[in-house]
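Note that this complex is displayed minus one protein chain, with the remaining chains in position.
Moving on, here comes subunit A:
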Amino acid sequence: MVKKDNLQAVAEAKNKWETGTLQKTIGKYPERHSDFMTVSGSPVERLYTPQDIEELDYLEDLGFPGEYPYTRGVQPTMYRGRLWTMRQYAGFGTAVESNQRYKYLLSQGQTGLSVAFDLPTQIGYDSDHPMAEGEVGKVGVAVSSLGDMEVLFDEIPLGKVSTSMTINASAAVLLCMYMAVAEKQGVPWKDLRGTIQNDVLKEYSARGTYIFPPSPSMRLITDIFAFCSKEVPRWNTISISGYHIREAGSTAAQEIAFTLADGIAYVEAALKAGLHVDDFGPRLSFFFASHNDVLEEIAKFRATRRLWARIMKERFGAKNPRSMKVRFHTQTCGHTLTAQQPLNNIVRVTLQALAAVLGGTQSLHTNSYDEALGLPTEEAVRIALRTQQIIGYESNVAETIDPLAGSYYIESMTNRLEKEAADYIRKIDDLGGAVKAIEQGYIQREIQDSAYRYQQEIESGRRTIIGVNKFQVEEKSRSKIMKVDPAVGQSQAQRLKQLRKERDNREVKRCLAELRRGARTDENLIPPIYRAVKAYATLGEICDVLRDVFGEYRPTEIV
């Protein structure tokens, strides 16, 4: 980046500055700490200079937007063409209530939907299953059958919106329900745009909504890859997620590494299933967190793009440039929200969202300020959406591409994070890949260690959290909290009872038997799941067949 003789001069001048100007000041006014660190605990130097990016080769390492290695962004015009998709994750209670919230969000200028399902739906239980008790409609909407899905998307034109669904172990079933609603609306599958999370590996390591053991889970995922590449070509078949890994406590480098290691495992599974890397590579998408350390986060997003592009090109021989692009969604970090002085969270979310935008995200969810207290209220959700709109329309940061490129600090941190993540990935390769590393508890242990260290830093006061361990105030109790009607469970049970009475039960039985036969072979399971969904077989019934054939995952807990 810098001429060699120039570099020599900079080194000498820096030395002179350190022993002269700097020493004089530090002698009189010591710095706040003896050492400084990022939110991830990495050292932060006092000053970065051309010396720190001596090795950086502009054309090789940065390049141009829309071109390999995509460090500067995946689109040639980035936000000058179109702002990121503002996509608020929402869903609660019944399909009727969530449908109303989606219509409200769309009327407020939101540009894509993001569906939160409740835990029973995510774990493949109908709302009336004993394990579902107390959880129905709580963290998302309850969907037990195609009937619920039809209500959820009532009057929402599926050919026009893009829909992201946070669904993993039961993703195949929910995707089939979405396809069935589209068919009913007369929307061809080739026009459907959206994403299913479908990333089961991070469920084992960080998020917890697994159902089946790794091997059949990987098969369901590659079945979806294969089916959609032909039938639903614009659908993002997976959102390989670092978000939950970060939320579980990882550092920025671990977030990159464990996410991309999962990505590598999916690519290898799909190759093993006989797919070609450029058939499914372009439909892989990603999901990351944005934490408080604005500059570290920006570097993280840039490092991730470069590292994945290199992996896809060099390791897997991808030829299609689209296979090399990290297109990603970002959500601000939920665990950074405080219950204390909750309005301060608006500021935290603003900073985190800014980092995501400066890091080149394709879509963004901004958290609501009241989420450490309970489900977000409508007012809080609106402020969260407005936060994105103010960044997009007023702050002017979106007018030029990758504006922080060339900063000595940002570039050296981008290099460091890429290297640290690559080192972790090598370690995971040595353990036999992400699945083995998870089975051995390696990834979970790494995340837990980081989480514990972070908490201890808060305890000791080394890390300041405003309102929690510094600048506390006495607070009045907070009244406005959004509640889910506790009758949701009963009304869902009632709906299910009626459904089971009214549908053609012979057809349901036939479809489930066909699914069972398919699950025992290696045929693609999406067509039989689709037929079962269309016959109004419930989510629980379909997942029970698969549980029977595949078994259930039982983790070993290490603390």
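Keep this in mind: contacts are C-beta pairs under 8 Å (C-beta built on N, C-alpha and C of every residue); 3 or more make two chains touch, one makes a residue touch a chain; residues count from 1.
Keep this in mind: contacts and distances are computed from a predicted model.
Missing chain, UniProt protein name: "Cobalamin B12-binding domain-containing protein", from among "Cobalamin B12-binding domain-containing protein", "Response regulatory domain-containing protein", "ATP synthase subunit b" or "Transport permease protein".
In the complete complex, the hidden chain is touched by one of A:119, A:173 or A:277, namely A:119.
Contact with the chain not shown here comes from a single listed residue; of A:248, A:326 or A:543, that residue is A:248. In the complete assembly, the contact with the undisplayed chain comes from A:373, out of A:53, A:149, A:373 or A:391. Of the candidate positions A:51, A:340 or A:407, contact with the unshown chain belongs to A:340.
The chain not shown here touches subunit A at positions 119-120, 122-123, 125, 131-135, 138-139, 203, 207-209, 247-249, 335, 337-340, 371-375, 448, 451-452, 455, 458-459, 465, 467-469, 477-479, 481, 483-484, 486, 555, 557, 559.
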